[in-house]
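Let me give you the structure first, and then I'll get to my questions.
The complex appears here minus one protein chain, its other protein chains still in place.
Entry: chain A
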Amino acid sequence: MAHRRSVSKSTVVEGEQQQQEDDDPVEGDMAEMDGDDGTRRQIRHQYRELMQNIQNNREDMLSSRSNKLTETLEEANKLFAGVSRAREAALDAQFLVLASNLGKEKANQLHADMTVFDPTSFAEDLLSFMGINRLENAGSDSEDEGYATGFLPGDAWKKVGMEADTYFRRAPTFHYMLGSFKTDPPVVRQKIERQRKNKEEEKRAMPAQLKKMNESHQEATEKEVERILGFLQTYQNQDPDSPISFFDFVIDPQSFSRTVENIFHVSFIIRDGFARIKLDDDKLPVIEPVATDSHEQVDKDNQPRYQGVISLSHEDWKEIVRTFEITEPLIPPP
């Protein structure tokens, strides 16, 4: 303590000198200041190192068996001899704050160290009080260093608790004879259950809905394709000799989008080999169904595949409707 006081006293003295210097700017000789700069930097560096050292070795500093804290303080004291400016003095003060915090903590520990209280022996005595059966595992090596081995009876903690109870003025709590009283309002629990139920329902409903949508979507396409094929075959049977104009077949004069859909669905019929598209004598596309028996003979995989891209703009559609004088759709909307 005395040591530290001397340090802080010298801080005060130096501080005063510092002030005097600052008050008298004439004394600030440029050359001298430049010469100081190197040593000042050095001092600052050393202070920072000391502080770093303190922080990195906290436990070591705190240990009652080590003199590290005193040594560090002495070192700082030596450093302080070279301090002449406020900047270094501030670092010294900063160091002192750290050191005194550590000193305080160390003093607190000392207080505990001085008394004979030893947690380890307290724990040992507690185990004895709990009625530990040390013979049980007497043969086994103490694997967990220093920790007592042995068997604790089931009522060990109750025993401590009953003993402890006599040192407390604890208000005994009462209990209802018909089971314990739940202080949590049951309303909350109901709410939670209801929420959970809702969640489950949602979970259940969602995938079901999705499935349905997927199915119906796929089915719709399939059904539509079959339906259109049906129309194609009917028209063909009505007049087997004249081929059906592709445009007449797919164009819906009332709806451009229906027209596009029709072309889309007809492409499946073509792909699956149920119908063919070819050009007639006027170089106009016609569509004709492939007879079912000849279809069976065709080896699907060996058939060459032709792909065609038909572009049809809204203008084209209008023009075709006008040119071919289509008034009724051959494929009625479903």
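The rule is short, and it goes like this: a residue touches a chain if its C-beta (ideal position, glycine included) is under 8 Å from a C-beta of that chain, and two chains touch if they have at least 3 such contacts; residues count from 1.
Please note the rule applied: contacts and distances are computed from a predicted model.
Student: I want to check something: the complex is missing a chain, and I'd like its UniProt protein name from "MAGE domain-containing protein", "Nuclear pore complex protein Nup85", "Elongator complex protein 6" or "Rab proteins geranylgeranyltransferase component A".
Tutor: UniProt lists the chain left out of the view as "MAGE domain-containing protein".
Student: From the listed residues A:S121, A:T234 or A:Q254, report the one that touches the chain absent from this view.
Tutor: A:S121
Student: List every residue of chain A that touches the chain not included in the displayed model.
Tutor: On the chain A side, contact with the omitted chain comes from 108, 111-112, 114-117, 119-127, 129-130, 147-148, 152, 157-175, 181, 183.
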